Structures are given as structure tokens and as C-alpha cells.
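Next up is a structure, given as C-alpha cells.
With one protein chain held back, the other chains of the complex are shown just where they sit.
Now for chain A:
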Amino acid sequence: MDRQLADALNQCSSTNGVVGMVCTDKSGLCLKATGGVNASTAGYYRSIIEKATTLLSKNEAPKITIETDTSLTNLHSIIVVRSYRQQQNKPKVLIYH
């Protein structure tokens, strides 16, 4: 499973503009972190997803975006993708689990 996870993350990480990724389990344990993403933040990303889930209807998986002055972070289920802003100000990567 580790090899499959690593391959999937490597494939996503190679997408243009992606500077880091983190994958967590349902408890927020960091399974893998690459690039500029700090593994210690994995639990917080997971927490945000869990709370967002309570705000949506039962069958809806949350797709969350955190915008800052320098980056866009997209959260999908258990995969978190962080990318730096382009001048066009568009999200760099969308990963669907």
C-alpha cells in the first residue's frame, strides 16, 4: 500500500504548480507529506475536512480551498494539495479521490 500511495503522490506532485502534498488517514495521522507541506499540519487539515463534512449533506464529500496571500490549498477527502498562486490567480491543481 505504501508503494501505491507513494506512486499516487508522486504522480500528483509532478503536476505543474504543485509545491507540496500531504495524505492523512481518518484520524489525521500523516501518511505521507511531500514538498513544502509540514507533516505536523496534517491533523489540522483533517480536522478542517471533518468539520466541513458536518456542514454539508450526508452524501456530499467536502472540497475545500484555503486561500492565502501566497498559496492555494485544496483539500479533497484525505489528500491535501498546496500550490503557489500563479499570476492568473487560478487554482493550480484539483485532486479527486
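Assume a residue touches a chain if its C-beta (ideal position, glycine included) is under 8 Å from a C-beta of that chain, and two chains touch if they have at least 3 such contacts; residues count from 1.
By definition in this document, contacts and distances are computed from a predicted model.
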item	value
Among "Autophagy-related protein 101", "Proteasome subunit beta", "Actin" or "Late endosomal/lysosomal adaptor and MAPK and MTOR activator 4", UniProt-listed name of the chain not shown	"Late endosomal/lysosomal adaptor and MAPK and MTOR activator 4"
Absent-chain contact - pick from A:A8, A:L31 or A:A52	A:A52
Residues from chain A at the interface with the omitted partner, ascending	38, 40-41, 44-45, 47-48, 51-52, 54-56, 60, 62-71, 73
